[in-house]
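Structure first, then comments.
The complex appears here minus one protein chain, its other protein chains still in place.
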Amino acid sequence: MWLSGESPEIRGGMSTMEQELDKVDEIIDNHGGNSEALIQILLDIQHEYRWLSKPVLLRLCERLDIPLSRAYHLATFYKHFSLLPQGRHSVSVCLGTACHVRGATRLLSRVTEAIGVEAGQTTPDEKFTLSTVNCLGCCALGPVMMVDQDYVSNPNAKALEQIVASRE
Amino acid sequence: MTTERRKDSGARRTRVAVGSAGAEARTRPAARPAEVAGLVTLTINGQTVEATEGMTLLEAARSADIYIPTLCHHEQLSNYGACRLCSVEVLRGRRSRVVASCIYPVEEGIEVQTESERIAKHRKIMLELILTRWPWVSEDLLEKYGVQRGRFQERTSFCFLCGLCVRYCAEVKKADVLGFVGRGTERQVVIYPEKALEACPTCDGGKMGCRSVCPTGTIPNEFAHTGPRFGKKLPLAYPVRSYDEDNVRDVLHTVGDWRMPWVRGQARPSG
Partner (left out) sequence: MPRLKSAADLQKLREEIKSGIDPKRPCVTICSGTGCHAYASEKVAEAFAAELEEHGLSEKVSLRRTGCHGFCEKGPIVVLLPDETCYLSVKPDDVHEIVSSTLVEKKLVERLLYRVDDGKPAATEDEIPFYKHQTRLVFGNNRLLDPKSIDDYIALGGYSALAKALSEMKPEEVVETIKKANLRGRGGGGFPAGLKWETTRNAPGDIRYVIVNADEGDPGAYMDRSLLEGNPHSVLEGLVIGAYAIGSQEGFVYVRQEYPLAVDNVTTAIDQMREYGLLGEDILGSGFSFDVSVHRGAGAFVSGESSALMTAIEGRVGEPRPKYIRTAVSGVHGRPSNLNNVETWANVPLIVNYGAEWFAGIGTEGSKGTKIFSLVGKVNNTGLVEVPMGMTLREIIYDIGGGIPNGKKFKAVQTGGPSGGVIPEDLLDLPVDFDELAKAGSMMGSGGMIVMDEDTCVVDVARYFLNFLADESCGKCIPCREGIQEMLVVLNRVCQGDGGEGDVQTLEELGDMMQDCALCALGQSAPNPVLSTLRYFRSEYEEHIAKKRCPAGVCKALVKYYIEPDRCQACMICLRNCPVGAIEGGKNLVHVIDQARCTRCGTCIEVCPERFGAVVRLSGEEVPAPVPAGTAVR
């Protein structure tokens, strides 16, 4: 099911029909139509659409003359790519070593409680996607998490409630 | 006759670079100067072996009828070096290291041990790990290394990702019907049904080449005829790991003897 490549109906997210494949062509052209830049192209597509859908990848394979298996191996190997639409807001909890010894596991439970999904999942209303990351590089703030571009240091349950409420 | 053939495969080998990981074979670095493909002398298990430059330790060993167990190796396919069962000990000067013989190139003057205590110990535990995925590892092999079942919990999935099917489809058939997805323990082989429908019915006279290289018989035999199976809506990809015992037994009977011996712990017959 996770490899069906189709937008699940219940989510009401972007339908594949609405995808502007022109944008995909543009991104490919920006990188000179070079299959060596495949990972860079996928990064730009992920950033643009918030996921890598099947029609988009098919177009990519067509343009660059690469097998579908290669595109999907890349899409499933790297953590940054998603085969399902991501939420509007990203929440990532740092599980780096320094944060771990300062209690990152407990923070993660609090966040899971507050948002209602496990790490790696997106809320049904597509508001949040929760993920874990292996070092944000601000160890002095540990245990730390990011909500979009903001860093939050060791929020308690109440602070987390506020954060959830404050985002659209 | 045999030795010549082995040397030929050595010469053929130079076109495919050692250690290529992907579906496409990579060309070797720029051509060497005029004295190409010299002879290399090394010892394997105390026996002197003459090999051609560019051969791997595995090929050199086989040319001297010395047995090394392998799982992910296949003559027609690029060397993959993933199962590590073919690991051997190489002594060069005073330095000893463990390398994968299917990829390590022969070197003048090295001493290779294929069954040292260190290697036997490692193979034993590797086989125990393989058993967690695939219970039908040949009994001869298990007995040879004194493997006891049961130390590790079974996580039977039949496929242990040797990559032979993926490489076969990509390099020999150039169809890319099969591919890897995921990473780490989530890594698996999948089939892309849309591509399968195009390519599989005519592959190897309808017999599906990937099934003939698969050591565990995991690839479902109905795959070439997927259309009716899946109905109108084809999934994008379908994992190859099956838990269907009938399917596996079916393959073990129909695949034919030439595939099985090296899994049962004997050297591949030449020819």
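So that you can tell them apart, the chains are marked A and B in the order they are listed, and the count of residues begins at 1 in each.
The rule is simple: a contact is a pair of C-beta atoms (placed from the backbone, for glycine too) under 8 Å apart; a residue touches a chain by one contact, two chains touch by 3 or more.
This structure is a prediction, so every number in the text was calculated from the model and none was measured.
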Residue of B:84, B:144 or B:207 in touch with the missing chain, whole complex considered: B:84
Residue in contact with the excluded chain [from B:103, B:175 or B:237]: B:103
Chain B residues that touch the omitted chain in the full complex: 17-22, 26-32, 81-85, 87, 98-100, 103-105, 118, 121-122, 125-126, 129-130, 132-133, 151-153, 160-161, 163, 180, 182-187
Where the missing chain touches chain A, by residue: 34-40, 42-43, 70, 73-74, 77-81, 95-98, 100-102, 106, 109, 133-142, 144, 151, 153
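Here is the rule we go by: only the chains that are shown with their structure count from here on.
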Interchain centroid distance [CA atoms averaged], chain A/chain B, Å: 36
Footprint of chain B on chain A - complex, ascending: 3-5, 54, 67-70, 72-73, 76-77
Chain B residues touching chain A - in the complex, by the definition given at the top: 23, 166, 170, 176-183, 190, 192, 195, 235-237
